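If you scroll down you'll find the structure; I have some questions about it.
A single protein chain has been removed from this complex, and every other one stays in its place.
Here the chain labels run A and B in written order, and each chain numbers its own residues starting at 1.
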Amino acid sequence: MMLAHVIRKFNLLILTLLVLSILSFMLVYLFPGDPLVNLTGLEDIDQETYQRLTVLHGFDKSYFHQYWYYIRGLFDGEWGLSFSSGLPLANEIAQTLPASIELSAYALILSLLIGVPLGFVAGFQHHKTTDYGLLTASVVAYSMPIFWLSLILILVFSLQLGWLPLSGRISLLFDIPHHTGFILIDIFFSDLSYKGAAAKSAFYHLIMPTASLTIVTAAIIFRLTRRSVIEVMSSTYVQAAYTRGLSGFQVVMRHGVRNALVPIIPLFGMQFAVLLTNAMIVEVVFSWPGIGSWLIQAINQRDYPAIRAGMLAVSTLVIMLTVATDLLAKLINPAQMGTAHAES
Amino acid sequence: MALLDIKNLTLEIEGSNGWMKALDKVSMRVEEGEIRALVGESGSGKSLIVRSIVGAIPENFRITADRMTWKGKDLLTMSDMERRLIMRSDITVIFQNPLLSLDPCATLGEQLMESIPGDLVKAQWFWQRAKSRRQMAIKLLHKVGIKDHRKYLKAYPHQIADDIGQKFLIACALVSSPKLLIADDPTRGMEITTKIQVLKLLSRLNETRGLTILFVSHDLLAISSMASRMTVLYCGQTVEDGKMHQLRKRPLHPYTKALLDSAPSFRKDLPPKSPLAALDGTIPTLQHLPIGCRLGPRCPRAQKECVKTPELRHVQDHFYSCHFPLIRDKQ
Partner (left out) sequence: MPNLDLYQEEFHPSPLVHTWLEFRKSHIAVLGLWLLAFFIVLVILGPLIAPFDPLLQNPNAFLVQPAWDASGSIRYLFGTDSLGRDLLSRLIYGCRMTLGISLLLVVISMLIGIALGAIAGMTRGVRSSVLNHLLDSLMAVPTLLIAIVIVGILGIGLVNSMWAICLALVPQVVHNTREVVRAEMQKEYVLASKLDGAKKFHLFFYCVLPNMYEMLVVQGTMALSIAILDISALGFLGLGAQPPSPELGVMLSEGLREAYKSPWLIALPGSAIFLMVLAVNVVGDGLRSALRNRLQN
């Protein structure tokens, strides 16, 4: 029964990825310009090379063939070249995507660590001052436009107080070899003499972008958790547990936590898209070299192959994460309750 | 000495027009070892009585009573801690709709074993505790008639039948060997076969262990087979109180008579295609409670006197509160 569910989700995942790849293939035709140029990223090609490329990518045959060659090329690592830099796209994405993932991951972990416990606290103190205070703070936090929040942080902490660096990922003095793309891990595993200073610099550069992302995301997670906890605590079985004589602590730990968390895990999964959108905006404000600022540059420079490849990479990542979270929720929840109670 | 002694319990709630009496001078005595039934329509305040005994009344209610004692100790003035201790060890409650009272995410075994209090297993080493908890759980399940304990200990609430669920809740209730079991409409919505199972279990527990049961319901069929004494409640007022067979044979209050009449199986002389007997009208809302005897507007025997609330009178140990009881009517 469980296995059937996993297989079904997997099938849907494959189906979705298929549709995504078809869409990204269609972009080759939808973007202005010559489709072949869009596909390969090579501009100014002469007749001979053009003919060769036409055969290579199957453009003399039907759309289906072209699509097939496209997919094959994707798996081969042949993602085409960027218009603006002329470099292979696979490399550029491999460089920038980890930076975004690093930023988002830190922000997500922090948001969970802040949002979930506070959500529980507020839920248990429903209708009391703590609850109202936290709720107000959360509404303010997630009503803020994230670009404005980042700008204010920069104004205050960088320009006025001078505590934190203005932009970038690490001070330009340092040159960290690229292994995984996650800067803190790379620093740790490299054998540079100035590891400590580099790590400190990277850490300082991380603080503000992560902070602005965390504030907004933690507020959303807080609200989701709080709503779920309130619903669980007012349910019949919790009241029945109280009358059975179980103490407050026991009721909370045994029944409250599990029942509150289970329905909101899929909702957390849906927040990945929001998190990534906000991360991309934050990257632009802080000039963080992630895929968000790369894509924005690409669109300003009309770098169509880059947009196509970037879109495919990011969507694939987000969808896989969402499906994984869904499966995780089903695994933890033995009762297979499908509906989620909580709204945000 | 009576286990539970309630005299003139009044529960008032604040509404837009002042204080309204949800329960008006309710009196009841539960003796040890008996099965007492508390009968009334929906809205008569049965659940409120259960909740006042348990101590789970919301804050905007005001409770007053001449006497409300458990084994001699006053329930109204004791502290929360004491109340909770009593709730845990001496009085237990089971509610309607057993599946709602169970945590959907935990197996039955887990829930049963966690209700076993620590002091019953304290005397052993901690690795033995889990095992002895499990053994106690199995014993309890057998006692309530769930034979296949291996299957049910591992099951989740949504996988079991209603009657097994209710029996399971009774098992949870029996953990602390209580003196009084309050059953708040436990067989509501159950089919007759499952209902019979649960009721049989309750009578068996009463016979073998001397468990006192307060059975709150509006299901006359179930009650008449089990209970020894019955209290009839109408709209927050005790209307009649007496031995079961006496009430059946000779109800003194018009409402009791109407209640008994409305269950077709009590009447032997019902002609075919005749309308079922019922009182006209419905239960009044809290905002529009009649003065005096609350059955007044609906009662077929009502007269001018009924504007004054009748006091509780008794004929031997058969209590009634009516100005014009059915004493002189032949059966």
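FYI, a contact is a pair of C-beta atoms (placed from the backbone, for glycine too) under 8 Å apart; a residue touches a chain by one contact, two chains touch by 3 or more.
The structure presented is a predicted model; accordingly, all values stated were derived computationally and were not measured.
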Sole contact to the chain not displayed, among A:L56, A:I101 or A:L151: A:L151
Omitted-chain contact residue, chosen from B:Q159, B:S177, B:T285 or B:Q303: B:T285
Residue touching the undisplayed chain, where the options are A:A260, A:L276 or A:L327: A:L276
Interface residues of chain A (partner: the chain not displayed): 12, 15-16, 19, 27, 30-32, 136, 139-140, 142-148, 151-152, 155, 159, 270, 272-274, 276-277, 280-281, 284, 292, 295-296, 299-300, 302, 304, 307, 311, 314-315, 318-319, 322, 343-344
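As a working rule, only the chains that are shown with their structure count from here on.
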Chain centre separation in whole Å, for chain B relative to chain A (CA means): 56
Chain A partner contacts - residues on chain B that touch it in the complex: 54, 56, 84, 87-89, 92-93, 95, 97, 100-106, 114-115, 117, 156-158, 172-173, 176
Interface residues, chain A side, partner chain B - complex: 235-237, 239-241, 243-246, 250, 254-255, 258-259, 262, 333-335, 337
